[in-house]
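Just one protein chain is left out here, and the rest sit where they should.
Up next, chain A:
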Amino acid sequence: MKILVTAKRVEDPESKIKVKPDGSGIVQEGLKYKINPFDEIGVEEGLRLVAKHGGEVVVVSIGGKEVQEQLRHALAMGATRAVWVNHTGPLDQMGVAGLLQKVAEKEKPDLVILGKQAIDDDQNQVGQYLAEFLGWGQATFASKVESLESEQEKNKVPALQMGADNKSVRVVREVDNGLATLECALPAVVTTDLRLNLPRYASLPGIMKAKSKPIEELTPAKLSVDVTPKVQVLKMASPPPRKAGIKVPDVATLVDKLRNEAKVV
């Protein structure tokens, strides 16, 4: 079985992110980057599936040379090889899905796993577009409500489960009022939610082995995809800063303020 997993490079949420004064983007200096946490969950799920069913995890990322760092991270976790679509410059979600479509058609995986969204722009679109472009079934927000790591959870049926014939996948997904279980024919597209699993650490031997695993370089031109964005970011702005709190002398004042200023009681 072959599983294709995406690994987007995103700003580390622990970095202090500031919008440029002219609103054209964010200040890049001093930022740290990491693999999109939802993608890391995808890599982990892929590795667990191939550990059970055999096969390989191929990881793909789109961006400049620097995204190789995220590819290497996924390789260090255990992915077999990587595809790097070398592209710098603007790219919208349709563009990403278009590139991934071509990569998927080339690689012919049984399953594509993506994060439900990337934590930088929180779009939540690529998995859905990709399924549509490929004409494959999709199951978004694959999840588990409890941590998969508890003893009890380990004994439970995993959220992603292959059919006995290896021709379908059963996916538990989080919905507003509980869990829904979907069954998709393979090949299919799955996106991961936060509670699907707890990704493993990249071990030291894994990190050193990743050094010699192959990264294939592709470009939008080689894949014949026109990535001219249809969506344009006009301006970015920080949310208004939260006002400082105040101290009130007694409960009576607090109640008064809650009632007459905040109007919440």
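Note that a contact is a pair of C-beta atoms (placed from the backbone, for glycine too) under 8 Å apart; a residue touches a chain by one contact, two chains touch by 3 or more; residues count from 1.
FYI, contacts and distances are computed from a predicted model.
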| item | value |
| --- | --- |
| "Acyl-CoA dehydrogenase", "Heterotetrameric sarcosine oxidase gamma subunit", "Cell division ATP-binding protein FtsE" or "Bacitracin transport system permease protein" - which is the UniProt name of the missing chain | "Acyl-CoA dehydrogenase" |
| Residue of A:185, A:208 or A:221 touching the missing chain in the full complex | A:208 |
| Positions on chain A contacted by the hidden chain, ascending | 34, 68-69, 72-73, 76, 201-208, 210-211 |
